[in-house]
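Removed: one protein chain of the complex. Kept in place: all other protein chains.
Take a look at subunit A:
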Amino acid sequence: MSEGTRPGTSGTRPAKSGSRPTERATRPSRALAAVPHLHPGAWWLWALGLGTAATRTTNPLLLALLLVTSAYVVLTCRPDTPWSRSYSAFLHLALAVLLVRLFFVVVLGSPVPGSHVIVTLPEVPLPGWAQGIRLGGRVTAEGVVFALYDGLRLATLLVCVGAANALASPSRLLKSLPGALYEAGVAVVVALTFAPHLIADVHRLRAARRLRGRPDRGLRGLLQVALPVLEGALERSVALAAAMDARGYGRTADVPARVRRTTTALTLGGLLGVCAGTYGLLTAAGGTYGLPVLLAGVVAALAGLRLGGRRSPRTRYRPDRWTPRACLVAGSGVAVAALMTLAGSADPEALQPGVIPLTAPTLPLWPAAAVLLGLLPALLPAPLPARLPVPLPKEPSS
C-alpha cells in the first residue's frame, strides 16, 4: 500500500492514555503518515470515463477488462474509511442487475430472433388485451447471450460508479462546490448521513424489544419501533441543527445592496439565457442564436454564483487541490472514454460482437490497450506522506 512509515516510528510509539488499544491496533501507521487525498473530482472523472467507455461497447471481453481494471485500482488506492466499504454493495447491486436482466429474457422472451433453442418453458396463455407479451416459451441462446452482453454493460457502469464512491465519498465531492452553494451542500451531506443513523436506530430498538420479552424479529416488531425511531431521528436532527447554528452555520457577511442586486440580476438573467439558448438549439428555427445565447446565459449564471459567494464569509480548510497527479488520474479516465468512442466509430464490429449468428467474441487489440490506460492511477508512484510524524507529547504521569 501507499503508506510511508518511517522505521521505528509506528512500532515504538507509547500508548497514549486516551486511545484504546483495540482501536489503535486497526491502523497503526495511518495516523502518523497520512497520504494526501487526491481531489475527489479526479476520481469521479476517472470512474465516469471508464463508465462512458463501458457504454460504448457490448464486447464481454472488453467489459470484463474494464471491470478488472476498475476493481484493481479500487483495491490498491481506496482509503480506509467507512465509505470505501460501499464498493461491495455496488458489486452486489451490479450482479443483481445482471441476474434480473437474464431472468426477464428467460421468462418474457427476447426480441432477438434466434434458432438455437436451449430450453422450451411451458407458455402461459394470455388474454387478447395482453397481445405482444409472452410468458414462457422458447429460450434461445442468441437471446440469452444478447441479454448477457447488455446486462454486463449496465453492471460495468454501476461498478464504475461504485468505484468512484469507494475512492472519494460523494460528501467530499460536495465540499468542492462553489461558496454560494456550500450551505446547500452541507445540508445534502447531513441528509446523506441520516439514513445510516436511522438503520442503526432500528437495529438498536429492535434489540431492545427483546428486553421487553417481545419477539425481536418479524414485521410487526419493525412496525412497532417505527414511531420511536422516527421520533429519535427528529430529535437528533433538531439537536444537530442547534449545534450547527451554534457553530456559525449560515453566517452571512454584509454586502452592499448594489452587489446583492447585481447578483440577483446576473443569476436570473443567466438562467433565462440558458433556457432560451437551449430552446433555440433544440428548435430548427433558432439555429443561429441558440448557441451564443446559451453560452452568455451560462457565463452570467456563473458570474452570479461567484458574486453570490461573497455573501458567505466562509473559508475552506485544506481544500483538495488539483495536483499533477489528479490531472493524470482524471486524464487517464477521459482518455479511455475518448479512445473507446473513437474505436467505436472506426470499427463498430469489434466493439459490438454479433449474436446472429452466434460467434465467439474476440478481443480487439487497440481498444483493449486503451482500457488498460485506466490502470494508470494504480501505477503512479505512491505520494510522499503529507507530514512527518508528530512529536509525541510527554505521557502525563497519572
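Here is the rule we go by: contacts are C-beta pairs under 8 Å (C-beta built on N, C-alpha and C of every residue); 3 or more make two chains touch, one makes a residue touch a chain; residues count from 1.
Heads up, the rule we're going with is that contacts and distances are computed from a predicted model.
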Among "NADH-quinone oxidoreductase subunit N", "Cobalt ABC transporter ATP-binding protein", "YCII-related domain-containing protein" or "Mannosyltransferase", UniProt-listed name of the chain not shown: "Cobalt ABC transporter ATP-binding protein"
Per the touch definition above, residue among A:Val119, A:Leu211 or A:Ala360 touching the missing chain: A:Leu211
Residue touching the undisplayed chain, where the options are A:Ala89, A:Ala243 or A:Leu268: A:Ala243
Contact set of subunit A toward the excluded chain (per top definition): 13, 16-24, 26, 30-32, 34, 81-82, 171, 186, 189-190, 193, 204-205, 207-216, 224-225, 227-228, 231, 236, 238-251, 253, 313-319, 390, 392-393, 396, 398
